[in-house]
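Here the complex is missing one protein chain, while the rest keep their positions.
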Amino acid sequence: MIELLLILCIVAAIIAIESKNLLSSIISLGGVGFSLAIIMLFLSAPDVAFVQILVEVVMLIILIRATINRDVTEVKCKREFFGMIFGMALVTVLLGILLMGIQTLPEFGTALVNASAESVPAKYYIENGLAQTGSANIVTGVLLDYRAYDTLGEATVLFTAIIGAIAILRKKKTNE
Amino acid sequence: MNVPIIYTLCMILFSVGIYGIVTKKNVVKIILSILIMENALNLFILMIGYRKDGIAPIVQPGMDAAGFAASSVDPLTQAMVLTSIVIGLSMIALMVAIAIRLYERFGTFDISEIKDLKE
Partner (left out) sequence: MNNEKGMSEIVKAITSLVAASIMVFGINITFYGHLTPGGGFAGGLILAFLFILYYLAYGGDEELAKLPFKVNHILDSAGAIGFLFIGTLGIHFGGRFLYNFMKGGKAFHLLSGGIIPLENIAICIKVGASIFLVFTVLAVFRREK
């Protein structure tokens, strides 16, 4: 089931990249994100699937806002033959390296089972999470208690990026 | 060669994103490619933390601790991916702002035309 949804993801991604119309490619990207959310549900990650759906909607709103009502929404550059061949070659080499890399990984679905408790902090979190943080949702417990510094840094990144976007988009009245 | 098919598909999704970044000239297409790469990476991290027939890492009332610890999936990867998704959202906002500024300045999304116009 996950494989089928992943193939759907790949097809939607190729359509998003190769489509001539910017609006249809953005909507194809929505296809990638939403099927990814379903995959996350199959991987028993309801928190992440929830946030993924919401973030995907915000992304689509922002990206459509950026491209709609522009004069050109069509991509009208001629395909460069050399560039395509070069890109294909690069991607093939890179894919080969990645496939060599993933052979060293444990088999799908067994990473947590075979590992010892000392080497995997997740086991500690699962065993002691409810007792130590009082949070039944262990993901929230990890996010806001064990690793709250991560969340603090993430809030900082969000704050900085939003301020940066406003500073870029703001027009000075004296300039124009 | 023992290549797990599910990781392979994930890596192909990642490669599609790299192909888009290398070959496309439209700024919006490049942003979309970066998004695809980010999605593939998030999925890969989640897949590593998965346990076969695992349950979500949420304790229900009346669940014994030992049984939960033996069957729950990895909560740490989920927390990391949650953080990564929100950071990706803010990144998109910044990139789209830059793209809009480029369009207002040069009247096009095409980076090779922008390079010509600058001189």
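For clarity, chains are labelled A and B in written order, and residue numbers in each chain start from 1.
By definition in this document, contacts are C-beta pairs under 8 Å (C-beta built on N, C-alpha and C of every residue); 3 or more make two chains touch, one makes a residue touch a chain.
The model shown is predicted, which means the values in this text are computed figures rather than measured ones.
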Touch criterion as defined above, residue of A:22, A:36 or A:51 at the omitted chain: A:51
Residue touching the undisplayed chain, where the options are A:38, A:62 or A:120: A:62
Chain A residues touching the omitted chain (full complex): 46-47, 50-51, 54-55, 57-58, 61-62, 65-66, 130, 133-137, 139-141, 143-145, 148-149, 151-152, 155-156, 158-159, 162, 165-166, 169-171
Residues of chain B (touch criterion as defined above) contacting the omitted chain: 56, 58-59, 61, 82, 86, 89-90, 93, 96-97, 100, 104
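Definition applied: only the chains that are shown with their structure count from here on.
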Inter-chain centre distance, chain A versus chain B - centres from mean C-alpha coordinates, in Å: 2
In the complex with chain A, residue positions of chain B that touch it: 1-20, 22-26, 28-29, 31-33, 35-36, 39, 42-43, 46-52, 54-60, 65, 68-69, 72-83, 85-94, 96-101, 103, 107-110, 112
Touching residues on chain A, where the partner in the complex is chain B: 2-3, 6-7, 9-10, 13-14, 16-17, 22, 25-26, 29, 32-33, 36, 39-40, 43-48, 51-52, 55, 58-59, 62-63, 65-67, 70-72, 75, 77, 80, 83-84, 86-88, 90-91, 94-95, 98-99, 102-103, 105, 107-113, 120-123, 125-127, 129-131, 136-139, 141-143, 147, 150-151, 154, 157-158, 160-162, 164-166, 168-169
